[in-house]
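The structure under discussion is supplied below as structure tokens; questions concerning it will follow.
All protein chains of the complex are present and in place, except for one that has been dropped.
== chain A ==
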Amino acid sequence: MNIVVLVKQVPDTNSERRLTDSDHTLDRASADVVLDEINERAVEEALRLQEAHGGEVTVVTMGPDSATDALRKALSMGADKAVHLSDAALHGSDAVQTARALAKVIGTVEGVDLVLAGNEATDGRMGAVPAMVAEVLGLPALTHARKVEVDGSTVRVERETDEGVAFVEAALPALVSVGEKINEPRYPSFKGIMAAKKKPVTTLGLADAGIDAAEVGLANAATTVVEAAPKPPRSGGQKVEDAGDGGVRIAEFLAAQKLI
């Protein structure tokens, strides 16, 4: 079973993240960049499926040259090969453009049975790209998976929502986006790290992937960020004076926040 995993390099969530002043796109220079944590889980899930069913795992990213580090991380975890769509014209692409571009790149990988992705990236937090990619490719989309099983030509997923868990299935080929609870990603082993540099990484420009430059980039985007403001600092919180009913009131507060 051949699997494509969509991955993204994002600013480390532990560092301060900013948009650039000039065009309100992500300021990649201001923060450490890493392979998005949710993508590590998607790669982990792909590797587990590969261990059970064989086939090849290909990681695909769209991003600047530095995004090769994110691919390398995925390769060092155990993925077999990588495709990197890198072109200055992609700068500022919105979710629809990104999904179309990724769909083209997935099309360059032969015999794809399953596309795996994280359900959202920690930087943009659109949470839309996986479903859009499925739409463009005409694949069934099974999103927010907390468990994935493949049986023959069927993929079964436990889909987690605020309301409960849905048990859904689709015929392969399909796209699955995974949530944070799906697994604990492995650390790259020392052997994996040393092997990663020998694995094939294909770098594609727009023309290589058959993408029309007029369809991508900030100037052609359907949505653009016009302004951004940092979150206001946290306020002091809510004080509860205990008049004998403190425990009950705390429990009520937690219940109202859906924490208990």
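We adopt the following convention: a residue touches a chain if its C-beta (ideal position, glycine included) is under 8 Å from a C-beta of that chain, and two chains touch if they have at least 3 such contacts; residues count from 1.
Just so it is clear, contacts and distances are computed from a predicted model.
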Among "Putative glutamine transport system permease protein GlnP", "Ion-translocating oxidoreductase complex subunit G", "Amino acid ABC transporter ATP-binding protein (PAAT family)" or "Acyl-CoA dehydrogenase", UniProt-listed name of the chain not shown: "Acyl-CoA dehydrogenase"
Listed residues A:R72, A:K104, A:H144 or A:R159, member touching the removed chain: A:R72
Selected residue (touches chain absent from view) among A:G63, A:G92 or A:P188: A:P188
Chain A, residues in touch with the chain not shown (by the definition above): 69, 72-73, 76, 187-191, 193-194, 196-197
